[in-house]
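Left out: one protein chain. Kept in place: all the others.
Labels A, B and C are assigned to the chains in the order they are written; within every chain, residues are numbered from 1.
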Amino acid sequence: MKITHETEGTAAIFTVCGQVDMHTSPELRGSLRKALEGRATPLVVDLGQVSFIDSSGLATLIEALQAVGRYGGKLRLCGLAPDVRKLFDLARLSTIFDLRDNRDAALK
Amino acid sequence: MKITHETEGTAAIFTVCGQVDMHTSPELRGSLRKALEGRATPLVVDLGQVSFIDSSGLATLIEALQAVGRYGGKLRLCGLAPDVRKLFDLARLSTIFDLRDNRDAALK
Amino acid sequence: MTDTTGRQGDHAACAPDRLEGTLPSHPKYLPLVRAITVEAAELAGIETETARHLMLAITEAWSNVIRHAYHNAEDQRIDFRFEASPGELLIEIEDHATWVDPSRIASRPLDQIRPGGLGVHLIQSTMDDVAYTRNEHGGTTLRLVKRVAPAEDPTS
Partner (left out) sequence: MTDTTGRQGDHAACAPDRLEGTLPSHPKYLPLVRAITVEAAELAGIETETARHLMLAITEAWSNVIRHAYHNAEDQRIDFRFEASPGELLIEIEDHATWVDPSRIASRPLDQIRPGGLGVHLIQSTMDDVAYTRNEHGGTTLRLVKRVAPAEDPTS
């Protein structure tokens, strides 16, 4: 897994690439933590290059959702490949996340 | 491995896709045999979509080279990815085969 | 894993039609476990989308062994077996930890949104059979079965 990080005004954009599982999700959690401490909003996580995500990756995203909620910010996920999207459905999480098609839509 | 087959005048063009090894090379040999029986020339094998080839695949190509030689035809290989090309070098076979960049060059 | 078949020197034990193996309980092996799953699924004639669901189920099951059976110790052994037969793929994941009452193995209710507690749910919604049994090592064996519409064997 690789993560790149950019900021745009108050927004923080994370681009995640590769496989998110129990081995790699701690690194994702660590990256997001800094943006959450800085109260970034919207916090955008671009999952367009994620080929696999497991429940530990989903848990990390739920934590981030709850954390932005605490300071009144917004979390947006974007670019989900159909396979990854299906996983959100399986876990019945598609409706609790704000899923956008792409980065531009996520920054609006 | 998948093989598709076309003819163009006296030429026969085989497009091989996937991994060629001890398990799949008999199928390649079988496909080429028909063209060899029909004395096709040039016999073009497009390896552009081959991701892996082992010594049984190379052996199959050497057999074909010897067979076209017997009826005075030509065998041309084309589209080799750098990785596959390196394998021909390792086996010191790059010089005995007529390697072309692409199909058009192989049909000339 | 065990080899109790007789050996006659020449062409000894007959191979099972399956992959058996052992890996340490370190999460860094998860991509390898998924790569094996994908190839085993292909051998069983399972289509790509189903194979992706299998990757998820195996990941969740394997992670649960690391987390709950071995309490995140990274040097314990996980034995596995993939067995493809026409119409089904069987996967067994075996730990050498303690036996856990299967009634205690369950995810949180899905309408309760909080991090964690999804793994068992994802395993159950993906696999056709899910069974936890006590094994000969005193640990737990998870037996997962995925049934598939029997297709022609492309390798025969």
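One rule holds for everything that comes next: a residue touches a chain if its C-beta (ideal position, glycine included) is under 8 Å from a C-beta of that chain, and two chains touch if they have at least 3 such contacts.
Please read all numbers here as calculations on a predicted model, not as lab measurements.
Remark: the absent chain touches shown chains B, C in the intact complex. Interface note: of C:Ala97, C:Val120 or C:Leu144, the residue touching the hidden chain in the full complex is C:Ala97. As for the chain not pictured, it touches chain C at residues 1-3, 7, 9-26, 28-29, 31-32, 35-36, 38-40, 42-43, 70, 73, 75-78, 96-98, 137-139, 155.
By the touch criterion stated above, the residues of chain B touching the omitted chain are 19, 21-23, 52, 54-56, 58-60, 62-63, 66, 83, 86-87, 90-93, 96.
Keep this in mind: only the chains that are shown with their structure count from here on.
Taking each chain's centre as the average of its CA atoms, chain A and chain B sit 47 Å apart. Centres computed as Cα averages put chain B at a distance of 40 Å from chain C.
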